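Working notes, structure below.
Of the protein chains in this complex, all but one are displayed in their positions.
When the chains are written out, they are named A, B and C in that same order, and each has its own residue count from 1.
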Amino acid sequence: MRTQRSMHTKALLLASLAFVASTPASATSGEGDALAIRAEKLHVGDGTVIENGIVVFEAGVITEVGKAAPVPKGMVLIEHAGHLSAGLIALREHAGAVGESNDTTRAVMDEADLAFAYRPNHSEVQGLLEEGITTFVLAPRPGSLVGGLCAVAKTGSEVISRRAYLSICTGANGLTSNRFPTSLQGSQAELERRFSWPRGVFARAVKGELPVMLDGGSSRTEVQHAISFARRHGLKGILVGSTRLGEMAAKIRAAGLGVAISNYTPSTGRRVVEGALALSEMQVPFGFALGSPNGHPANLRLTAAACIRAGLKPSDALRSLTSTAAQLAGVADKVGSVQVGLAADLVLWSGEPTDPGSRVMAVYVDGDEVFRAEDDENGDDQ
Amino acid sequence: MHLPETTLASVLLVGATSGLFASPAFSSAATSPPTQGDLVAVRAHKLHVSPGKVLEDATLLIRAGVIVQVGNDLEVPEGARLIEGDVVCAGFMDPWGSLGMNAAATVDMATNAATSAIDGVDPYLHPWYRNRALAAGVTAVRVQAGMVSARGGVGAMLSTAPADDLEGMILLKDSNAAAGLGLSSRGNPPDVFARISAVDKLVGDINKGREYSITWAKYAHDLEAWNKTIAEAEAKLEKDFKKAKKDRDKEIAEAKEKDKEFKEEKYKEDKRPKLPKLDAEDAVMARVASGEMPLVVTIHRAAEMRELLKGTAKFKRLRLVIAGGTEAEAVADQLVARSIPVIVRPAPLGANRPDEYSGHNLALAGRLADAGVRVLLGSSGGGSSDLPLLATLAIGHGLDRDKALAALTTEVARTFDLSGELGSLRPGRRADLLVLDGEPLLPTTTVRYVLCAGRVLISPDSRD
Amino acid sequence: MIWTPFLHAACLTLCAPPLQDAPGAEPQEPEAPKAEPAVTPAADLRLHAERVYTGTGEILKNALIEVRDGKISSLRPGRSAPEGVLQVKAITAGMIDLSARLHSNFNSVEQSTEVQPHLDVAGSVNLYDKRFARLARTGVTTILVNPLDRNVIGGRGVALKTHGPMEVEARRLKGRPILRGAIGSEPSAANHAAFGRPTDFYSRRPTTRMGVEWEWRKAFFDAVAATRLPEKDFPGAEDLREALAGKRTVMIQAWTTQDIRTAVYLDEEMQREGFGDLDLVIDAGAEAWKEPAMLVRNSTIVVLPPHTARGRVGSDGAFFAWNTASHLVEQGLTICLSAHGAGPGPATLGHQAGFAMRGGLSFDQALAAVTSAPAAVLGLSERLGVIAEGMDADLALWNGRPFAATSRVTGVVIDGAIVVDPR
Partner (left out) sequence: MIQQPTRLLQRIAQTHLALTLGLLGCSFLLSAQAEAGEKYAVRAGTVHTLAGEAIPNGVIVIEGGRITAVGSADDVKIPWDAEVLDVPHLEAYPGFVEAHTSSGMDRPNESVAVAPFLNVRDSIDPVAFYFEDCLRSGITTVNVQQGNACVIGAVGMVVKPRGMTVEEMLVRPRSGLKISAAPKSGMSRATQAQTLRAAFTGLRNHLEDLVQQKRNGNDYSRREALYQGRDLSGERGKGRAMMSKGWTVEGLELVPRGEVDEKQEPLLDLVEGRVPAWIYCGAPMDVRLAIELASDNGFLERTTLVLDDSCWKAADLIAEAGVSVVLDSTLVRTETDPKTEEEEEIFIPGVFKDKGIPFALSSRNSSTESLWFQAAMCMAHGFTRAEAMAAITATPAKILGLEGKVGCLCPGAAGNVLLTSGDPLSVTSFIEYVVIDGNLVYDRSADIRTQHLLEGVVPEGTESHAEEPEVEEDTRKKAGDEAGDEAGDEAGDDGGSR
């Protein structure tokens, strides 16, 4: 139950700000240098692993992938004695939106656009690169009924999709004690009103063009309310924030929703892992939420490893970290796997990508090497 | 004169014959009711005797909870229970845990150097918490009262095996003394001024402990000398008694003649040495100063560490252990020179971490190990059952895999004087071991069997 | 107006010729069980009890109860217990608590404005809350969940069984709709006067009992006015009009005499104004014993708070005499008992019936006060409240004489399923 909650007092950068033509990006997207990498094991992302696979990319886009992919003459070929996979994707992030991520003065901020709050070269964002995270969904923090529109951003470079989700808190997280709504029935009534006569973003959500990010809250009943709400209005999108999704797997599948698994912590970890296993059994697409800077970026792979320890297949875990997450975020055409035509977001590992014991040797975003593990001899360290 | 037996004097008087860990305080086989024929054989494709030393296709024989034989082609004696598996290694140990402790005792700020962790151990905790740690492969946990107080008192090493009473849980009664410098408690960071004086106060307490042991040793010596001189004096008086009696009669006679008052001879002897004042806290610090017990100091900032190392340099036999050590790289050379181990907390701490952990980096364990520092991994009370999983994070950020396994087994045993009992799979050791279906510390590896003192506690069909 | 007399008729017939089962004294001659072969069609569940207190005033001895798909299919006294059938000492109907206070605290009331008649508390009920199971264990099979009394008009209550499907909509009992409100100091507790800059929306009216009364009257007057002047309309006006038309029961929490009087005067004013007549139920009417006449005049039903050793109850310091229950029943009123929660130990509804009997209430009146009377308030008399063929199979199984301090509920059957097994 919620007594007086501590509220963020920082104001949000309002949408009325002059639209910034192109988001400030450190790496100028587009003309990255041409490169080819051969790795002992190349994880395509759909479960297949190519022994000694080669990936070739030019101008930030992958052109060739394969065991005997032809390397154009004159192009540099890097030999990597380890694994290579697509960059990891986190589904609910606050890094880089320092203090801008929710506005508690009004319950509904449907037009607020998190893309404007994203500062790519903030130190919090750099921390993600060291953990192999190349793309993430920048979402508002819980606290308001409708927090705004989430953006999908490349770590350290530009926003690649400005309207990834409409963030909604149907559970107790959306309540505060000194403005409407202060009760669950109040918030449900308001959402019912907004979605029964939808305008603007609500109309696009009801039409299915704009997926929603539903923070269902912690108790199973609140998660039930979120699922039945989504079904009632035919909404697509993902459920976040609850550690008790395991028992609801069947309902979630029936509603056609995806899930973002919360971080593994010693006290709630057991239910998070059970939930992930139940979801994977019911073939519910799920990715991993991260929520740095409060959650350390290493939590992404740690949570995946905890699920593997409990029985999840490593290939399913990698798929959830990469391709499934890209599908859920609606950017599967740009990132999420090592395939021709996609962005050259690649990570070189010293071992299995889903083993937290493997080191991140190098990270490429849009073909540019943005991180290299510092070692005395350069390149591979075995 | 009856010497209170808890004082240090009795130990010193008796001399260092019975070292603490050899005395039966350490109940190795006491936990499992060993019948003579309690024979278990464990066969594995790869047997990690100790990190880095692996035997292929080896067998290990356990009798009455103790490993008796390890070798390649040992045939299994009939009547022994045979367990087979891919990989066998020693049980993991959490050198900085709280499993088994009463919650309030771990955050108690009123503890002092003499507070015993045993008084805070709760044997009635729900068994589910213990089974969860066993299932993760953790077979022993070092626990401490007052984990964030200035003086945590005397810690203990507990076994995670289920036991019906307190004695059954204890592996080692007095494993260490503890102190905390610059730690935040219940969320609020420590007062800056308190931090400055804390190091001097700790060094002062160790010094007081040393002087305490000296005064007691001196008292013991003086007492012995005094007893000897008194014994000699008595013997001499005994011998000269006849003469003394004759002289005395003569004097009485003379006095009567001159009818003067007869005055007895005044007998003088030097006074008996005074019993020094008893102080339980100084007694603990004396054992620390004499190196009998390691001193685990929970400390994070480089400035305080430098101050601590400088202040404790003069105690030659002090065995210091750093817990936390977020900025320990700055003093890595001194730590290597004085062979001071560091217990690192490998947890991924986000922005809402306690103040003293600011600057915490998952690569700390790897960098310290590369600099030659003895590294241990501990959960700092954050759940021992997750320690093996968190250890993989340390490996993923630069800690060598064998050093990580050592940090959970042999290094812990070595730091707390348990090398003869735990940490490796050699004859004479307590049979705490894990049977895995893959290399240790991999997420894909599952723990199939867990044995504590030869008793099979976790097996594939008993997984709950 | 049509509703209330029927309600009373049903209750009076129950209470009028109480079969005086002298408290404490056991009826002497147990009937000889007739040996008759059971040839009835297969039943889901069969129970045998030495005494079945049906709640219709009739006590069946050595009765065999059969249950099929959630309903009581047959009830035959004077039989010996067939082989393998669950045997208990006594069975009563499942108890009903109209004031179980099982809301999720501040999440259960919309405090942004004082009058929220249309908001349904079902949205904030957490069926996984452990107190449902605890209530079931004490023999309470149905409860009314109301919003927290922090608003003048809190909204709609929801009647739920304490065991069943885990969705609120599936478990909701479609009985008589309930509108929850409060009079006294609680609704204005969080409000403060708007001196200087109003810091939050709590610096508003009402801050006194007068203010609370004013909000009540304003709400009803505006609801009626809205039929003519559309600009007066507000969300929930329809609920208030239904209340005036008697289609929705109005349950008002009022501890002290002055608050009970305010509630009755409100109803009488509505009648004088010709707006309609409220079907009034007073919740936690501790001091109803002081002026029962006005309650009789207004045919109001009173839900009494739990017994207390000190006499003083509630936030307004009302004095709850131990004989209030018997005193009100003597005056011809219908009363219900409540336990305000489901603590382990003695705070159960069964014990409240026992303490009411200590104050002079007869056994049958006490049984009615925890079964048939609350069922009637919920408008579910045709399903709950008594043990008869065709009724819901909600049963409380006792290991001794019900409501005695020396016996307790050892088993519970809800919708024909054994929720707590006495074995």
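Descriptive notes on the structure:
We take it that a residue touches a chain if its C-beta (ideal position, glycine included) is under 8 Å from a C-beta of that chain, and two chains touch if they have at least 3 such contacts.
Predicted model, so just to flag it, every value in this text is computed and none were measured.
Among the residues A:Arg220, A:Lys251 or A:Arg301, only A:Arg220 touches the chain that is left out of the figure. Within the set C:Gln111, C:Ser188 or C:Thr324, the residue that contacts the chain not displayed is C:Thr324. Hidden from this view is one chain, which touches subunit C at 23-24, 103-105, 126, 128-131, 133-134, 137, 289-290, 307-312, 319, 321-324, 327, 341, 343-346, 354-355, 357-359, 399-400, 403-408. Although one chain is not displayed, subunit B still touches it through residues 1-2, 4, 6, 97-108, 110-112, 114-117, 119-126, 128-129, 133, 145-148, 153, 165-166, 275, 278, 280, 381-386, 464.
Here, only the chains that are shown with their structure count from here on.
Between the contact lists of subunit A and subunit C, the overlap is empty. One finds 49 Å separating the Cα centroids of subunit A and subunit C. Subunit B and subunit C have Cα centroids separated by 62 Å. Residue positions of subunit A touching 2 or more other chains: there are none. Among the residues of subunit C, none is in touch with two or more other chains.
On the subunit A side of its complex with subunit C, the touching residues are 1-3, 172, 175, 177-186, 188-189, 219-222, 224-225, 228. Put simply, subunit B touches subunit A in their complex at residues 348-352, 362, 382-383, 385-386, 389-390, 392-393, 395-398, 401, 441-444, 446.
Those residues of subunit C that touch subunit A in the shared complex are 104-112, 116, 118-128, 147, 155, 166-168, 200-202.
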